[in-house]
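What you see is the complex with one protein chain gone and the rest in place.
Moving on to subunit A:
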Amino acid sequence: MGFDILLELPKLLWLVIGIAAFMAVIGVLLVLVDRGPKTRRDHWQALCFLGPAALLLLVGLVYPVIRTTFLSFMNGPSTAWVGFDNYVWMFTQPEILVVLGNTLLWVLLAPLLATGIGLTYAVLVDRARYESFAKSLIFLPMAISFVGAGIIWKFVYAYRQAETDQIGLLNQAVVWAGGEPRQWLLEGPLNTLLLIVVLVWIQAGFAMVVQSAAIKAIPAELVEAARIDGVNGWQLFWHITLPSIWPTVMVVLITISVQTLKVFDIVRTMTGGNFDTSVMANEMYNQAFRYNEYGKGSALAVFLFVLVVPLVAVQIRNNRRSRETQ
């Protein structure tokens, strides 16, 4: 049975009904909010406006976070308490140690490379003739899915036997350079590095746009004064540009680090986590949803959470500081 528009109609119908019903509820809410009891403070009004979102967040985030924390101290089917067993398992099982090592490699490399390349490019194309076009080129991968990006790069890494023509660009480049084609995604630890390339490719655009905006916000007088003093481009970058945009660089680094910790789609699409390329988010998915080991999966999720918190804490502190200096 192939594609049949008749089979698709219920989906579109449910889409329309879903949106219409939601809008009707909101419409009623907007009328009710002004008909409520008149009190000195806005109890009733706040309940109408904030209630739906707050309820969803309580049921869908607050409760699950607490429950996941409990589950991480229980066994696979969540029937008995096992203390710290799942955490001990995480740090002693050789396969999981590989996963943790890979995640560390991701977090060390991807944010630095993406931020560095983004910054370099932002500086280089700043006020160039085709600036906005040049920026769109780098920025474009931001719009597409990690799955799409994974397929794009899997094609770049594709392998054909040495006697035949190569179809993957990387192997062709190797052949042109006189080397032997290789199965890039099967050999560790190189394969993890090649997966990291994909995330860098996606995130560099984000890094570039945000840092470019910061560069443009540097006061023109500052740059001009330095120019008059005979400073060259290199010195200008190190002494004026970089110090001026440093807070933004940190924000970008941390934002990408948080994204990197949670990377899942790229690994899933390109290697499925095989050949020693798995990362925490992928392992969490496997444990919880493929092997039904809820305890172990939850422990991995909690550990991920613990890793993300300090990064975001730094982010918030920086935010507050920059707001105070404004």
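What we mean here is this: a contact is a pair of C-beta atoms (placed from the backbone, for glycine too) under 8 Å apart; a residue touches a chain by one contact, two chains touch by 3 or more; residues count from 1.
The rule we apply is simple: contacts and distances are computed from a predicted model.
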{"item": "Hidden subunit of the complex - UniProt protein name among \"sn-glycerol-3-phosphate transport system permease protein UgpE\", \"Electron transfer flavoprotein subunit alpha\", \"Carbohydrate ABC transporter membrane protein 2 (CUT1 family)\" or \"Chemotaxis protein CheW\"", "value": "\"Carbohydrate ABC transporter membrane protein 2 (CUT1 family)\""}
{"item": "Residue among A:88, A:162, A:190 or A:309 that touches the chain left out of view", "value": "A:309"}
{"item": "Which of A:86, A:103, A:166 or A:191 contacts the chain that the document leaves out", "value": "A:166"}
{"item": "In subunit A, positions touching the absent partner", "value": "1-3, 7-8, 10-15, 18-19, 22-23, 26, 29-34, 41-43, 45-46, 48-50, 52-54, 56-57, 59-65, 67-68, 71, 117, 120-121, 124-125, 127-128, 132, 134, 136-138, 140-148, 150-156, 158, 164-169, 172, 201, 204-206, 209-210, 213, 216-217, 220, 223-224, 227-228, 230, 232-234, 255, 258, 261-262, 264-265, 268-270, 272, 281, 284-285, 288-289, 294, 297-298, 300-302, 304-305, 308-309, 312, 315"}
